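With one protein chain withheld, the remaining protein chains of the complex are depicted in position.
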């Protein structure tokens, strides 16, 4: 199966020599092979003759043996499973190399530089060279948009916001009170910089908003998923480290700080003033309460609910979250007890 | 109580004969009753003289006995509970019949055909007969919008997107990289077709996006709730079967496939490459991890976290999810132990 040309621009076929130059690591082939021409990319099971595929470690060995691909990126250990008639391209990082080759065949679309006549640009706003501003985008006063950015249709950039080079704001995203590095991406409907959830009750039970006077800082390469939300700080700033990626519908509260390379899977949430180290991962629907410290490289499991600090490198599961081994033991015990006590349990169900 | 005429167009009063013709099943009344005139619809407890109501099975029998409605849709078994002065309309599916009668009195508003002067229509886009395109809608190049569609204010349709007859895109919804059947509905802020959450780490710890080269296919009658998200496939397509309905804030990851008639309640989520059969239901805040297979008719309970394949027809509860009976037994045991061991537990709380 090839990518649908109605939706994905095709840059191909490509000579193998050109492809090898994009992989980011050396790959040794015969001189004759350099002239091989490949027509596109596809997964092992769907690749057709003339297409490039990949096998990521020992997973998918069965699919590798059966693939019809013309060439396949594999690690040395899987070279023997490459079927006859398919060229083995041995690399250390097949998935990474494949992602780069795929981008060669299907470069991300780049709308033309220029400002759509319907865009509203506030006084004093600066738009960098080569930047595209789409229909109905609204750029606030004094905002500074870097070069080579893409501001999608209906995106709203607040007053004074700074975007570095090569940022992309997809349709309907909004950003205010924020300073962004290079290559930051907001997917459709992402919300960045709005007021955090801070207020104080009066003696009569009314809530008075605590002015939220901090910013959001998104370092280079941060990506915010569709309809995800990152609130600005209440006094200090909310900071997402370089390369951190948030999936769709993720929530990040005010004053949260996270190191580089964090990964927050869909519908996970981080409450206010919690700090994450480097390369912390939250699986889907996980939640962290406020004012915690999560150590470097910690992994928080799906639907886990973290109420206490987590040391570096820890694996946490459950709600409330426990170290993964402990959580699995508790779960096993619970199942065992349930099985041993069906009669007793049946009484209980009647209540 | 009648529906507020400021918000809901009224088409009535209606003769009973006209109403009966909309119910979708036969309903036997006397000839004299055919001339009965009803003024609107309302629930049993709120219906006034002259209004139509319904009783869904044995639920609400008390309300049925007290209703002031002029006529009520009931099953044969409940006919005896219809109070004097209220006409019993005996049908097999009272709720279904009522939903159709309600649509007769309050037909969904249909904005006039035509393209608002502020809409931006890309080169080569086709707009079907009778379709309404609202203010500030943006239609990408080469998109094909079927007849009798309603494209709401600020909706954004990406390049090449195909919408069948009678689709409705509500305010601020966006769709790209997608092929839709007839009668598809995107509620406000729904996001369809954006890039999935796929990337590969470099040895240095940077993340490189894996090009997401698949589409979204929404079959006939699919509805996507407000601010819900459906990512496009990474290579194959993300597919939602006919009639499937997603509630607000639901997440569907790349390459997910689900059969017809699935129901995903608010804030539930399905991770990438998981497959759902026909008529699978996810209750609120339930989550499925990736690469699973969920059988036809499976029911996943509220907040359940499914980590393994689920057979057809299974009821699952808990996080991690277990068959419902097992989960309830485990819960009962846990409560019992807690009650028997208060003293011991108190020690534990001190730690």
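Going by the order they are written in, the chains are A and B; count residues from 1 in each one.
FYI, a residue touches a chain if its C-beta (ideal position, glycine included) is under 8 Å from a C-beta of that chain, and two chains touch if they have at least 3 such contacts.
The structure presented is a predicted model; accordingly, all values stated were derived computationally and were not measured.
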item: Omitted-chain contact residue, chosen from B:13, B:50 or B:260; value: B:260
item: Residue of A:5, A:57, A:114 or A:320 in touch with the missing chain, whole complex considered; value: A:320
item: Touch with the omitted chain, as defined above, among A:79, A:308 or A:329; value: A:329
item: Contact residue for the chain not shown (choose from A:160, A:243 or A:277); value: A:160
item: Positions on chain B where the hidden chain makes contact; value: 1, 3-4, 6-8, 24, 41-43, 46, 93, 95-96, 98-100, 102-103, 106, 108, 116, 118, 134-136, 153-154, 170-172, 187-189, 221, 225-227, 243, 245, 247-249, 260-261, 263, 265-267, 279, 283-285, 302-303, 319, 331, 334-335, 337-339, 341-342, 344-345, 348-349
item: In chain A, positions touching the absent partner; value: 118, 120, 136, 138, 142, 154, 156, 159-160, 172, 174, 176-177, 189, 191, 194-195, 197, 199-203, 205-211, 213-215, 227, 229, 231, 235-236, 249, 251, 253, 267, 269, 271, 285, 287, 289, 303, 305, 307, 319-320, 322, 326, 328-330, 332-337
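In this text, only the chains that are shown with their structure count from here on.
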item: Distance between the centres, which are taken as Cα means, of chain B and chain A, whole angstrom; value: 28
